[in-house]
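Each remark here refers to the structure printed beneath this line.
Only a single protein chain was left out; the remaining protein chains are all shown in position.
Chain lettering (A and B) follows the sequence in which the chains are written, and residue indices restart at 1 in each chain.
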Amino acid sequence: MFGLLLRRLAVLIPTFLGVSIIAFSFIRLLPGDPVMLLSGERVMSPERHAQISAQLGMDRPMVIQYFDYLGGVLTGDFGSSIVSKKPILDQFWALFPATVELSICAMIIAVALGIPAGVIAAMKRGSIFDQGLMGIALVGYSMPIFWWGLLLIILFSGTLQWFPVSGRISLMFYFPQVTGFMLIDSLLSGQKGAFSSAISHLALPSIVLATIPLAVIARQTRSAMLEVLSEDYVRTARAKGLSPFRVVGVHALRNAMIPVITTIGLQIGVMLAGAILTETIFSWPGIGKWMVDSVFRRDYPVIQGGLLLIAAIIMTVNLIVDLMYGLINPRIRH
Amino acid sequence: MKYKLALATALLSATIFAGAANAKTFVYCSEGSPEGFDPGMYTAGTTFDASAHPIYNRLLEFKPGTTQPEAGLAESWDISSDGTVYTFKLRPNVKFQTTEFFTPTRALNADDVIFSIGRQIDEKNAWNKYINGASWEYADGMGFPKLIKSIEKVDDLTVKMTLNRPEAPFLANLAMPFASILSKEYADSLDKDGKKEQLNQNPVGTGPFTFVAYQQDAIIRFKKNADYWGTAPKIDDLVFAITSDAAVRYQKLKAGECHLMPFPNAADVQSMKSDPNLQVLEQEGLNIAYLAYNTTQAPFDKPEVRIALNKAINKNAIVDAVFQGMATPATNPIPPTMWSYNNSVKDDTYDLEAAKKMLADAGVKDLSMKVWAMPVSRPYMLNARRAAEIIQDDFAKIGVKVEIISYEWAEYLQRSKAKDRDGAAMLGWTGDNGDPDNFLDTLLGCDAVGGNNRAQWCNKEFDELVKKAKVTSDMAERTKLYEQAQVVFKKEAPWATLDHSLAIVPMAKGVTGFTQSPLGDFTFETVDIAE
Partner (left out) sequence: MADAITAKTPEIVTTGQMRRQMLKEFWFYFSENRGAVIGLFVFIALVVVAVLAPVIAPHSPFEQYRDAVLRPPVWAEGGSWSFLLGTDPVGRDILSRLIYGAQYSLFIGLFVTTLSLLGGILVGLIAGYYRGWIDTVIMRLMDIILAFPSLLLALVLVAILGPSLTNGMIAIALTLQPHFVRLTRAAVMEEKTKDYVTAARIAGAGPIRLMFRTILPNCTGPLIVQATLSFSNAILDAAALGFLGMGAQPPAPEWGTMLAEAREFILRAWWVVTFPGLAILITVLAINLMGDGLRDALDPKLKRS
């Protein structure tokens, strides 16, 4: 186990360095002068231009800039936003819980619906049930989620007015941010109705974000189940006269879950990409929207830092998935 | 379940208003996050609406609804006869806000003024670089470091500022958000605790509202400042619900989740106006979009040619196609809400025949020219390419061939400054301090040639007028000079003045006491909600 961890880390470190080089060089490849854009129509004096360039460290050789940046990153200093002048890491931690909360809710929806759907489809293979479920899954898998989100807003927020249009909680609730997770904080606050308000704000965005992972998990569960169901020991168990529930619940499902867990892990990366669109549509104050806004504001240090942080998260998640896979399935340990 | 949720949300939105009986909460659906809460470092109106206006005051304040400065924290002031020494008498007993993080022990005094302005102009000031990347865009942009020779404390309530040269717009500059007055006592206490950066996160000022909390990119909360020196606000709580999407803001306004919103989609304005639950204010913004000819190049060096081309531009078509009517055609280079706007100047009428004749009289035949269109949407020109296409179409009708060109934005700004630029460049300006000098001298003065003066236009008569107005302290005198300058401008026509976009403010029916600011500020000091 430890050996696996070391081997994975040995690959991860050069990858992370590569990621940092890419994130770093992006803003230096930009056409035009990022400093000049800050002043727009106003003409910037040459002294001021030089001063800001120096602040951004853009007046020194690239290699030195890079090692400075890397040194900063390793000590937790990702630099400051050009626009707000706040440290990037502070902004990241302020917004990250919102994205995590949304992603976890979406993942719960995806797993809670996707696995049963896949199991049912596999057990009733070829039936209308199977075809219907897999048909829906394929539609979900093909969904342009930015459009799906808009449709849900039109229907549930516009016409029916069941759910709020955007935000994380109704404005009437005000309580300190202890964890940054609105669901937990609203419970901690003890205010009546705060929790249900937080839930109703979460509902539409998490449905939208869950759509594609849900479809992928359902499809993956179905094919994993089919494979396991055709294996000898399951047939034996069946032949022995065990109830189908026991066969599926105890033997098949456990083995089928191995590839499904990998799929779930990989969907976390997909979710971060989906969060970019979902958060933009629902004005959800998370890191996806933060990145889009920064791209439009041309806030280069934030784009650079955000890319690096997000890549680091995805890499960490993948590492954990790998290790978990190794734990569940001893065969791949070496 | 769904019904329960629906009921819950319905109840929630109902309680915003029901709760108003005991504590009035005013919700403003703002369009973006504030960059920070120390207004000196920033330039965005969104930031000022959340910092400078609710939390702070300045020595002078703009009279609501105008661009004229009046007494603020300074009760009165005196200007030396040569226009270089300004002596301000501060209002006595102005208390700073008491917050969870700071309790003031003294009232406003001269030290606070010296601290607030001084840190922006002196690189050696301990607060000049108090956070990483701190810079003072507006103080620099307005030339404060070179303009101000010294700021001195005469006594606790008297401050003397000495300038290196007379500068009439100085008073207006002091009314701008960047010149907000912060508490030196608070800054000192932060310094002692080693938490200087808090000055930009947990603000303390003298303004009508006290900062309570900011949740990044989501909500800012303020409460009424009980010790406010002016008329106490009528609302108890002020909430900024940050909602970047205009359609969503509108939806929230309709659902009663907020009382007032900025920057609606042009497409929604018609239905907002016909909604009985809403009221809509509108006013020209403090901006201008223009097409600057290069007046140093033939045949555009002749005023007749420029006027002929101006006559061929259908400004109403641009207003309709680009703004869906939410703009007004521009006549003068300054917007009508600015003092000294000359109403007697008439715009060149759209007349293709007359234009054709004028061109022929000037001896111009088979003219082909370039029109530069910005690659980005700006408040004064939402879609430059579309406007350029309309101009192209119109010019074709008088036999002038137009090629539309564009560059990446930074490059566009850079290249359009060049003195030998080929073609007429479309651009615009949004005013800073509401002073005509900020448009007329900044954009059309002789020293701006090769810089902000995209027409490369240096007219002696015009330049003398605006330079004289800059050093004259008397308002009536200045007004006259600027009015004259506008006449010269129209006669010489270095630009085709295209449009001033309209600022539109939709709000709930029950909202009273909101005054639209020509500077584009959103202030809620006097706002009330009817029961």
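Note that contacts are C-beta pairs under 8 Å (C-beta built on N, C-alpha and C of every residue); 3 or more make two chains touch, one makes a residue touch a chain.
Fair warning: this is a prediction, and the values are worked out from it, not measured in the lab.
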Touching partners, among the displayed chains, of the absent chain: A, B
Residue among A:Tyr66, A:Phe96, A:Phe129 or A:Phe146 touching the omitted chain: A:Phe146
Contact set of subunit A toward the excluded chain (per top definition): 11, 14-15, 18-19, 22, 26-27, 29-31, 135, 138-139, 141-144, 146-148, 150-151, 153-154, 158, 223, 226-227, 230, 269-270, 272-273, 276-277, 280, 291-292, 295-296, 298, 303, 307, 310-311, 314-315
Where the unshown chain meets subunit B, residue by residue: 245-247, 250-251, 265, 267-268, 271, 408
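The working rule: only the chains that are shown with their structure count from here on.
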Whole-Å separation of chain centres (CA-atom averages), subunit A against subunit B: 39
Footprint of subunit A on subunit B - complex, ascending: 2, 4-6, 8-13, 15-16, 19, 25, 27, 33, 35-36, 41, 131-135, 137, 140-141, 200, 213, 215-219, 221, 239, 241-245, 248, 251-252, 255, 257, 378, 408-411, 413-414, 417, 427-430, 448, 451-452
Partner subunit B, residues of subunit A touching it in the complex: 31-34, 36-37, 39-43, 45, 48, 51-52, 55, 79-80, 82-87, 91, 94-95, 157-158, 160-168, 170-172, 174, 177, 193, 196-197, 199-200, 203, 283, 285, 289-290, 293
